[in-house]
Structures are given as structure tokens and as C-alpha cells.
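Okay, structure first, notes after.
One chain of protein is taken out of this complex; the other chains stay put.
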Amino acid sequence: MATVMSNEHTDEAPPRRRAPALPTQLLLGLFLVALVVYFSVSSPYFLSVDNFRNILLSVAVLGVVAVPATLLMVSANVDLSVGSAAAFCGMLFAVVAEDHGLALGVAAALAGGLLAGAVNGGLVALIGINSIITTLGMLSVLRGATKLVSNGQTVGIDGFRGLGSGSLAGVPTPVWIFALVAAAFVVLMRYTAFGRGIYALGANPHAARLVGIRPAPNLFALFVISGGLAALAGLILTSQLRAATPLSAEGLELSVVAAVLLGGASLTGGRGTVVGTLVGVLILGTLNNGLTILNVTSFWQEVARGGVLILAVGLDQLRRLRRD
Amino acid sequence: MATVMSNEHTDEAPPRRRAPALPTQLLLGLFLVALVVYFSVSSPYFLSVDNFRNILLSVAVLGVVAVPATLLMVSANVDLSVGSAAAFCGMLFAVVAEDHGLALGVAAALAGGLLAGAVNGGLVALIGINSIITTLGMLSVLRGATKLVSNGQTVGIDGFRGLGSGSLAGVPTPVWIFALVAAAFVVLMRYTAFGRGIYALGANPHAARLVGIRPAPNLFALFVISGGLAALAGLILTSQLRAATPLSAEGLELSVVAAVLLGGASLTGGRGTVVGTLVGVLILGTLNNGLTILNVTSFWQEVARGGVLILAVGLDQLRRLRRD
Amino acid sequence: DSGAGGSGAAGGELPEVCQGQDGAGRRVGFANLGESVPFAVQVRTGIERVAEQCNVQILNADNELDPQRALDNVRTFVTQGVDALVEFQVDAGIAEAICDLAGDRPVIAIDIPHKPCATFMGADNRGAGEMTGAGAGELAKQKWNCDLDAVVTFEGFASGEPSIQRLNGAIAGLEQVCPDLEYGDFDDWAETVPGSIVTRVDADRTEPAFTKGRDWLTAHPAADHVVALCLNEDACLGFHSAVEQAGRAGQVIFASNGGDPSAHDLIRTDEFYAGATGFFPENYGELVVPNMIRMMNGEKPAADPLLMEHTFITAANIDDIYPAEK
Partner (left out) sequence: MFRLEVRGLYKSFGNVPVLHGVDVDAVGGRVLALLGENGAGKSTTVKILAGDHRCDAGTISVSGRPVDIRSPRDAEAIGIRAIFQEFLDAPQLSVAENICLGRLPRRGWRVDWRAVRRTARTVLDQLGVDLPLDRPVEQLGVAQRQIVEIARALVADARLLILDEPTSALAAAEVENLFRFVRRLRDDGVAIIYITHRLDEVAEIADDVVVFRDGRVAAAGPVTEFDQHALVTAMVGQDIGASIDLPRHPPAHAALTVRDVHLAGHVDGVSLTAHAGEVLSLFGRLGCGALELAEAMFGLRRFDAGTMTVADSTGQPAGPWAAIRAGIGFLPVDRKTQGVLNGLSAAENIAAADWSRKARFGMLSPRASRAAFQRWQEELRIVAPKGAGQPIETLSGGNQQKIMLGRWLERGATVLLLAEPTRGVDVGARAEIYRILSDLAGRGVAIIVVSSDIDEVLRVSDRIVVFSRGRVSAELTRAEADRARLTRAAAMKETV
């Protein structure tokens, strides 16, 4: 007969020496706190309600597009055309509002953004073109269109200050909008069938399809949402600057990608949270603000910004390396 | 006990009746030919040896960095810092050459490029930071460093024309260099264990690791190569312009990504060929050249470039859709 | 050659702007600075307008603020066999490479000198800058008796000579009117000079000027007599919004270079917007085209360098300069 071993082996696992896992977002949050402490100690002007309002205001536009970009990245897609789309919509607004009034201007801007999103969505979700290529192409198309609309000129606009310069309960309107968008996306991504479906699609598109989630309409909707929020961002920007310029929001896409990746999302899909992106956005904003307030020269600012970006993500990675 | 069956036809899937697939690269090549034909018919100046030399010359710098970027993308990584690295190395060269002679200048530039590559490689391959974030950070760091080196000024350089303006057998030196780099990478990617290891790593890093392919040293080497070739590109550029400017090669990274993706590579790794990238690079160059020769206004050029990018990839996708 | 189709003067008398020069059958390549810059678009529009009137065919290209692209464009023009080149790019350092490619074709360089080969045309950057600074200074003298807390500039650190010349000039112009302040020596370009009341900010577009401007205001809470000098209107527009949003209107005097229409309303209505030095890019063509025809005919240009006249546009004179806008 075979040896049947007793089960009385020591029940104890061998002693473990690991630290309990600190979630990525928390670590990133600590990093943000460290930045704030550093700048507060280094400059008397940094730590003030006024300056925090500055920081929030400076990232509101970025935030309004970075939040939907998070869900896009969860679905393993990116929208690199958000900056151009924001500029395009802002310009549409200014040009239409000049002749036909603010209401029509706003309508034109939103329609433009949703249409741009629908084109992106159609190409990616229905035809199946890679989202990087598609939106890189649209980045160029929309930037060209922006210049065509205004013949390459800056268009000033008056009487449309509320969206960009108003405030409620001491908090500037753009910050409110950013907060509302973020809150809506927290709910969307955690507590709706649509949001969870996007996670499933990003994690394993084939398997998601087999449980009845339809990639095409879901992704299409996502790009349309991204386009609509880019229009909103363009309107805020135009309202803040009181002018639509052909170069507005240039390079915004790279900040968006940086913020979303900082926040723990991954281009391979299935991962990413709004809270992470918020922290990412705030790190970028705090850094820009703090360096300017410290009067760091612009060349060194550029170096520091890159360095901090790497550092913020690197810390998390180093910690994981140590744990394994 | 299992029943033993004969194994006469357990092997292949049943015969497939689909049209033989036209490879993506060939379709893309046809697209390039169509572009050339269109421009030739539309303008008397397009179809000439001189103009083809122009086109090749205009894409040589892009090509020298897009080729290694292909292999990087096969490994599921990108190097977004190539433009900044090229500018940085060009500037290093100019500043060092001014005081210490050309030879030392070239050495400094190459050392700078390899070092930048090693930093990227160290952060990505050894520490494990996402390559987009890392190289986005380095993009900023190196651009800042470029301006620091020259205090933001353009530095003229004399007596270093050969690399950028020389020619051999009627073909400009930069084009020769581009061709050599491409040829070397064809061999590297198809016929060396290193190259095939990169394909395996990109296709499935876990599987590659389990068959003994070590991710870290391979990826590290790849980034160093990319940095070295960025330095070469920077030298060519400086030699062509006879000056190193703080803004040169800005935005090069997006052209690189566009060319490589056009050529059929995928950011998820495992896919991509040098030939595809060559065609991608040539499409971009031909388009810029042809649109200018047709005297298309710059705003419309921007729109057209984006459109053609989407079209080139979209055609391939549409064809696949139809086949399925 | 298809020539400049539909010219306004075929056969008939040439309009006055042509200064009697007929460019029939001539093809000129115009490589623009970068069509994302409103100023450059106005230059192009002006050149196209005059060229059509004088029967010159213009081939356009966009240098996209990229030196490599500028070289590619010259090559393309040469391949197309243009008779002459108008080169608008800001990097003096690559002038030599451009001149080599141009060969013996006549070249007019806009706004920065291309020493070896080209006739300079355009702004007196330093002089225009001084005009801007002096204009701001006059207002500062009137409002605050030159009692300034700070001077802040918005410019493009990496945009080459024109930016440096205009802003160095602007600081110097301000100093001439309000001399008794610590400016520091910026003649060789420097970002900061210790002890200076001047802060130079790297922001030549609306958005960065807005964001960095607000940060600057935060870091200077006590500064309520400030002069802002801008490379262009876009930058001043951004900082102007920042000042208003920070609730500090009336604490900053603005003056910009260029004179783009986007700032005309502000110049008319905001007493703290001192004005803008007009470069009149829409009129560049009136100098470029006739002189280029002369050069293609083997004659000398009417002057070398061909300098635009600048005017400081203020609320007082703007309606005379732009009567149509009223």
C-alpha cells in the first residue's frame, strides 16, 4: 500500500519578510505630497489658498480630457487628437459666435467635438484602424482645419467669460467642471455596465465579445465622449484666454498620456483609474507651478519636469523590484 | 484507456478557400506608387532624379532613427526621446567641436547619444519603467539639456559638411547612411539570434524568458543602439544645417511613430519589419514633397497629411474586413 | 509656364504698389516661417496679394519653424526651377546652408539677415523693440511716475534672433523713459540677471503666457506697478487674461510687438494696454515684390536693407491706422 502521509505538517508558512503592499496610487499621492512640502518649504508664495486655486485652474483643461483618456486607455486605445480637437472647437466657437452669437457658437463647438470623436470612433471601432495612427492623423487634420477656419489668425472673443473665469463658492468654474467630469467618470467606470464592459474589452477583447459585450458601439461611444469633452476643454480655454488661437492646446496629448500613465494605466488596456489620473494631473500641474514660483530658469524647468516624471513612476517600480 | 485512432488526417485545418493574402507591406508599397503616380501626373517637377534625391535626402534623418525604432516597437517599446537626443548630440558636437576640434566633437556626440540610450535602457530594461513614460521624460530632459549647453542659442559650425552635404556616386551621403543602417537592421532582425530574440520578447515576454531569452540585457542594448543612431542623426542634421539649433528635430518622435506604425508594426510588440518602415518613411517624405510641389497651402497640407496617414492604414484594414 | 493666372493687370497698367515693376513670367519661391504663427500668415497673404497684382507667380512652402524643413523647401524650390527665393526663417545659424542651395538666385530674407546671399527685408527688430518699451514707459510715467515694482517679458527663448532683439530692445526702450531702476545688463542674452527687476518668461503663446503669468503673479503678490513686454500679441493676450482673472487689473501695463488685429480691441478699450509696435506684416509684400522683380531683372533693390517703418499703435492713433475697423 502506498504511503499516505499525515497532514500534521507544520501549518505555519515560513516567516515572511515582506512589507504589506502599498497601492501604486497611494505611493503616487505621497509623491505629490512630497512635492507640495518641498515647494512650500522653498518658497513663501507656494503654500496659499490662492496658489492652490492657480494650480487647479492650470490643470482643469488637462484634467477634463485626461479623465476620459483614462477610460480610453483602459480600453487599450488613445486619443492623440484631443489637443487639436480642443483648439478646433474653440476656434469654431469663436468664429461662429462672432457672427451668430454665443449660443450658436457653443453649439457649433460641441457639434464639432462630437463629430471629430465620431470620426475617430468610426475609424477605430468600425473599420478597425489602430487608434494611435487614426488619432495622430486626426491631430494633423484638425490642426489644419483650425487654421483654415480662422485663416491662421487669433480670434478674440468677448462676453464669454463665465465658463473660464467665473467661480462658485470660491472655486473657479473650470475646476468645478473638472471635478464634475471626474466624479461622473468614477461612477461610470466603477458602477456601470458600460464602464465595466470597457475594462473587460481592454483586458481581453475576444473574451469580452464572447460574453456579449460589443466592441464597436462601446469604443465608438468612448471616442465620441472624448471628442465631446475635448470640445468642452476648448470652450473653457477660449473663455479663459478670451481668444481662440491656432496653436492652443498644442502638445496637450503628450501631457494627457503622461498624466494617465503616471496614474497607473497601461496602453495594453484593462488597467487605469480616475483617481490615479487625478494624482498624475496634479503632479504635472504642481510641478509647473512650483518651478515657476521658485523662479527656476526655463531650461532647468524642462530638465526637472522630465526627471520628475520618470522619478514618480520609477519609485513605484523600484519598490516592486525590491519586493520580488 | 484511450482509444487509439489512426492519425491520417489529424493534422491540418481543412483547406482554406480565401483569396491569397496580399501582404500589408505590398499594399502599402502600392499606395506609395499611387502617390508617386498622382504627383507625377499633377506636376511637371515631381518626376525627376533631382526631386527623388530631394525626397530621399529629406527622409534620411527620419529614416536613421525610424529603423531602430522598428525593432524597438517589435519589442513592444518606443523611444520618444530620439528627436531631443538628436538635437542634444548635434549641439554637443557643435559646442565641443568649436573649442576642441571636430574629432572630439563627434566623439562627444556619440558618447552623449549612447549615454542617453543607456539611461533610457537602464530605466526601462533594468528598473522596468514603462518606455513611453521614460522616454517622454527624457524627451524633456534632453531638450532642456540642449538649451542649457548652448544657452538656448544656435551654434554655427564650419568645416563639417561631408556627412550632411557630401555625396558618393550621385547619392548624397545621408542617403547612403540611411541605406546602410536599413540593410544592417534587415540582417539584424532576420538573421541574428539577437534580432529573433527581440521578436520573441515582443510577442510574449513571459514565454521568451522561459526559453532563456533575457529581457534586460536585450532591451538595454536596443535602447543604447537607438541612442547611438539618434546621435548619428543629430550629426547628419548639424552637418546639413551647418549649425546646431536648440529646436532641431522637434516632433521627430511623432513622425517616427507614424512611419513605423504605417509600416505594419504594432505597439503591442512582435510585429514589424524594416521594409515596412522604409515604405512608411517614404510615404511621409513623398507626401511632404509632393504637396509642396503642387503648391498646396500649408493648412490644407496639414489636413491632407493626416488624411493620407489614415487612408494608408485604413485601406489595409478595409481589405481585411472584406475578407472576413 | 502657366504664369500668374488671372492677374489684376494683364496687359494694362500696373497698379501703384508694383512701383512700375512687371514680373510677368517670373516664379518666386516663398518659404514662410511657420503658418501656425498668425504674423507669418499675414506676411504670406500680403505677398500673395501684391504678387498677383504685379504678375509674379508665388510658390509657397512652410518652414514649420523647423530648420531641416527649411532646407528641404529650398531644395524643392530649386528643383522646381524658381527664379528667386523669399526666405522667412528665424535661425541665422543656418543661413549659410540655405544660401549654398540657393546658388546665384536672388534671395530676400525676411526679418533676419542671411548674410552671405540675401537682401534683408523687414523689421528693425531692435528698433521696434525699443519703440515698444518706450511706449510702455510713457504710460508708466504718466500713471505711476515710473515707480515700477517689476518688469516681466513674455518671449520665446528658443525662437532665435528676432525674439532676443525685440525684447532686449524693449527693455532698453523702457529704460530710456524710466531710467532710474535696476534693469541689469541683458545685451548678451541672459535669462536672469541678479538684482534686476526684470523677469523674462519663456512663453510666446497665449496659453503658456496665461499659466506662467498667473504663477508669476502669485510669486509677486506685492507688485502692483508692473510693466509687461511681449514678443507678440498672443502672449500679451494670455497674460492680460491672467491679470484680470487674478483680480489685478490696473496693476499691469502691457505693450506688445506686432500689432495683430487680435489686440486691437484691447488697445482701444483698456487704458492699461499701452499699445503695440506695428510691424504691418500685411504690407511686407509691398516691399518684397517690386524689389524682388528688380533683383530678378539684374537691378539693385531700391534699398538694402529694406526696412519697414514701425509705428507704435495706441488708442489715440489706431482708428487712423485702421479706419476700416471702426
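Details
The letters A, B and C name the chains in turn, as written, and every chain counts its residues from 1.
Operating definition for what follows: a contact is a pair of C-beta atoms (placed from the backbone, for glycine too) under 8 Å apart; a residue touches a chain by one contact, two chains touch by 3 or more.
What you are looking at is a predicted structure, and each value in this text was computed from that prediction instead of being measured.
Taking every chain of the complex into account, the omitted one touches A, B. Within the set A:A200, A:A249 or A:L267, the residue that contacts the chain not displayed is A:A200. One of B:V36, B:M73 or B:A208 touches the chain omitted from the figure, and that residue is B:A208.
One chain of the complex is left out; on chain B, the residues touching it are 1-7, 9-17, 187, 190-193, 196-197, 199-200, 203-204, 206-214, 270-271.
Although one chain is not displayed, chain A still touches it through residues 1-5, 7, 9-11, 13-14, 16, 21, 190-194, 196-197, 199-200, 203-204, 206-214, 270-271.
Please note the rule applied: only the chains that are shown with their structure count from here on.
Distance from chain A peaks, on a Cα-centroid basis, for C.
Taking each chain's centre as the mean of its C-alpha atoms, chain A lies 36 Å from chain C.
Rounded to whole angstrom, the centroid-to-centroid distance between chain A and chain B, based on C-alpha atoms, equals 28 Å. In chain C, 35, 157, 191 are the positions where the chain touches two or more neighbouring chains simultaneously. Among the residues of chain B, those touching two or more other chains are numbered 147, 152, 298-299, 301. Listing the residues of chain A that touch chain C in their complex gives 43, 45, 48, 50-51, 54, 57-58, 143, 147, 151-156, 158, 165, 237, 240-243, 245-250, 288-289, 292-293, 295, 297-299. The touching residues of chain C, counted against chain B in their complex, run 32, 35, 59-62, 64-68, 71-73, 75-76, 79-81, 91-94, 96-97, 100, 157-158, 160, 189, 191. By the touch rule above, chain C contacts chain A in their complex via residues 35-38, 40-42, 45, 157, 191-192, 199, 201-202, 205-207, 210-212, 214-216, 218-219, 221, 233-234, 237-238, 240-241, 244-245, 260-263, 265-266.
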